[in-house]
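The complex appears here minus one protein chain, its other protein chains still in place.
Moving on to chain A:
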């Protein structure tokens, strides 16, 4: 809320600078967005009086004005505003003046005529167009007679531009701070001052009319209306409101409209009580109903928009006809116009949730709805109405009908909260005394009964946010000052903080992939329908957002690879050709019978280009299947599984290259896959040859692990034998190793592949492979003979299994 410092001074003597006050508000109550003074940066802008206005001889729209600026002689100013006329009090920017945006005004010639300054519109000296009275939006501003301006004097104080405005950002719980009264109570509590509430009683009345003869009110939706009162002012002249009121509204960011509407806005700012004024003569039934209309009823609001109502929008009706959306916006039909003679003013409290839903649904967040949503002080519903009636009568030279109608009386409830000193100090960590607490309550004007160290606190209705001891604790804490709280750490029983095994494994996996040259990526969990279900490790139903904001983020991902490929594409498009990324995060699998998906931790990687970049000593080595397999194997090896990890060719993954893809098994369970992305998919993502893997980290976390123990290092030497084979191309390494192992004893320690060759000098469909077999007996020295015998057996087994030529 824009809080005027000048207005605040009407509540008490304030001897603090506005900036200091703002800082105090921020540290004690609510955040302050900014403190502004409209006159800051402006220079030499004064009141002028137009003595003579003549058309410019060389222009069809300019006028030559002789303006009294308080000097001996009038000055000549050429003005292009359509509304400039003789005998106006206007805003003049003199030669050397600074107007909005630091624009400098200089003497000049306009089409041959001397112009010694500029006659300004309000916008030109910094006013937001939204607050400028409509009649002055497209022209210069003209001071009304009751502004009593004097030519030559600076305009700032007349227009409230020397006021400091503290713009607060009110939290949802502090609806009371959407009123000047509320702010005055708050600042009074901060500075230990008692604000003077200048509420004006109804005096300008005509007691010859009975209001009940003029209007009836019927509340149909009783549960949604906490207070409903109306009053009537007759014989009103609709004119601009007094100058001081217009200035006050503009300072608060509200556009002056006419005396009636301005009064309702002024009262809203003062009390926090939104009011609505209807034109009585446009009510045909003279019977107000507060209730609902059938769904899809059309209703035109004040802003001229036709809206289709829902059956749950709370409405004000005249008989059957809708005349306002309760608490949100009035109707065009019954608005106050220059012809209005009799005014009905409504002061009410509506259900905050109802108002909130209507305002949200129709996207109509008004100053009124905002206040109703956060609550309204039930103690001042009547006072606000009465002051509004009084001001309307005064400013419109009319008479209020003596009594107002009350269909639902407001019930200002005072809440009692019990609290004791031990509790206060226990929660805040402070050492406050009974006196300290009662002092704070006194500043808040909460009456307090003390019995020993127990307090019974009566909270006035104007602080409807306070109900329970925790609410009072907050009041004490903030007024005592957060800076004054001690700074300690929790004591009490010791707890051990450590990562769970899963968390450790996940961190370990991240470190291995980083150590292998992959950068950690973070992608979006919500993706497109197509990408969500690519590269699936298992079948799953998709999980959709009910109302996505865009189709790009509509479905929960069921794989990480597609996100990484987007990242690869992003980099490649920007000429970054070596991209190695991994991501660790959740995928969302769902079965058809439940709405909520199962969240599974995955880890995936994507590499394109080269891991070892080109340098002065080596050529760039493009990444291939085996390099990625090395990384994946390292990752899996580190986990020390009980069961064996194996890589099995899978030609059937639709997004993967059919000849360069392996499923990764742990025992007989598929825990992931790796390989090259299908060239067709690469094309679709606009990426070059890219290798990817995705692992179900959850399965890995849950898989049984070996308990690590020390393996004594054998004292006995190892003996090796090399063998080179010519064998069918389609026989895999796994097949060969299995055959070599099939007839071997535990003496065969390792089988290491050291060469694979296809091509020149090798028959077609054949390959040459070479292995080193390492033999060792952990408890004896093996003899050459023993080794030869075992080696021959292994080769024999191989020959028996495959057609093979030993070279």
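Just so we're on the same page, a residue touches a chain if its C-beta (ideal position, glycine included) is under 8 Å from a C-beta of that chain, and two chains touch if they have at least 3 such contacts; residues count from 1.
Just so we're on the same page, contacts and distances are computed from a predicted model.
One chain of this complex is left out of the view, and of "Phenylalanine--tRNA ligase alpha subunit", "Maltose/maltodextrin import ATP-binding protein MalK", "Cell division protein FtsX" or "PTS system, glucitol/sorbitol-specific IIC component", the protein name its UniProt record gives is "Phenylalanine--tRNA ligase alpha subunit".
Listed residues A:20, A:529, A:545 or A:762: the one in touch with the omitted chain is A:545.
Touch with the chain omitted from the figure is made, among A:108, A:138 or A:171, by A:171.
Checked against the full complex, the candidates A:503, A:591 or A:788 give a single residue touching the omitted chain, namely A:503. When the omitted chain is restored, the residue from A:427, A:649 or A:797 that touches it is A:427.
One chain of the complex is left out; on chain A, the residues touching it are 26-31, 34, 171-174, 352-353, 356-357, 360, 373-374, 426-430, 468-471, 473-474, 477-478, 482-483, 485-500, 503, 507, 510, 513-526, 543-549, 553, 556, 564, 567, 570-571, 574, 576, 578-582, 585-586, 588, 595-597, 599, 611-613, 615-618.
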